[in-house]
Each structure stands twice: as C-alpha cells, then as structure tokens.
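Removed from the display is one protein chain of the complex; every other protein chain stays in position.
Right, subunit A next:
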C-alpha cells in the first residue's frame, strides 16, 4: 500500500480542482496513486460537476499515457477535464509553433505563374504581379503592390488578414472565403487590409481599422495560444 498523497497534490480553487502531479516518479505508480485517491471517499459523489485542471510539471506524457490519465479522471462521471498542462513540449511542436508564429521576410517580385507557399506569417518586400499567388498559413503583409492573388490562413485560419501598401488584387482569399476584383477597371487603394467579417464576407478597410478588428495581430502569444 502506498503512502497517501505521495505523488499527487490536490488543490481546490474557485474554478474546480487542480491536480499537481509529481514529475519525477514512475508514470504507472503516479497513475495508480491518482486512481486510488480519486476512488477514496473524500470526494462526495452527490456534488455537481467539478472541473479538473492537471498540472504535469516537467513531465511529458505520450499519447497512451495521456489517454490513461484522461480515462482515470473521466471515469468519475462528475469530473470534467478542463486542461492538462505541462511545462515541457516536444521539440517538433516547439518548432512548429515557432514557424507558425514567425514572420518570414523575403524580398522579390512574385510574377505571373509563380506560387509561393509559406508556413506562418509572411512579409513580402516587393510586388505580387497579376497572375502571381502568395499563400501563407498565417497573415500576409505586402510592402509593395498587391496586384495578383493572396491567400492568407490557407489551412483554415479565418482570423488571418492580408495587408498591403497598395491593394489592387485580382483575388483575395482568407481561409475558405474568397473575393475577386470588380469586372470594371479600378484603381487600387493605398495602405489597406482585408479580413473576414462575421457574416463570412471579405472586407477591405484601412489598416488601423483592420488592426482594431484583430487586436491579437501583435505579439507572439497569439500563435502560441492558438497552437
């Protein structure tokens, strides 16, 4: 029989319970103890739903272990897992976060027939010519003339924006939405940005208006939080 509360510490907060799990012991023993603790009569089964936050410390759980942990907690029907948090992440996740949150800068003219595909945000110093396409999983910023096609958030991020110092595009696409230029000749506009409105329409407005609509445009946290 294990000594009580050796590896698991439970704290009650206003939002529910937080389980602090020791990060230096063996996983199986940890889960065993957790299972045992939760089984004990300390927890009143009459209570309404309790949200659980799990703090893993510096332990990384692989998928199987994580499933086990989840099943131990959700076995008790009045427990709801809110989050399982760990101080450590896999290198590949970290790299992916970094890539997605990074702004790639490159300077060239994207010419007719050329397609550039970028992971993360992109700052293009140069023009997108008619017939050229720039795709990014994040936001697109063009320091130049946007005369071709830009596709921001092409993996599905509706919050992505397209900004350009001169906006006269053939087509704009954000996530699954797209809009095209009018059929009549039109002059472009300077310093404007495009975003998806709640109704699902792509709108073009002045830069500061777009920035106001997407307050989390600035800052690293945005991508990490989304990640």
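What we mean here is this: contacts are C-beta pairs under 8 Å (C-beta built on N, C-alpha and C of every residue); 3 or more make two chains touch, one makes a residue touch a chain; residues count from 1.
Basically, contacts and distances are computed from a predicted model.
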Per UniProt record, name of the chain withheld from view ["Cobalt ABC transporter ATP-binding protein", "Septum site-determining protein MinD", "Electron transfer flavoprotein subunit beta" or "NADH-quinone oxidoreductase subunit M"]: "Septum site-determining protein MinD"
Residue touching the undisplayed chain, where the options are A:75, A:111 or A:180: A:111
Touch with the omitted chain, as defined above, among A:33, A:127 or A:192: A:127
Contact footprint on subunit A, counting only the chain that is left out: 109, 111-114, 126-127, 129-132, 145, 147
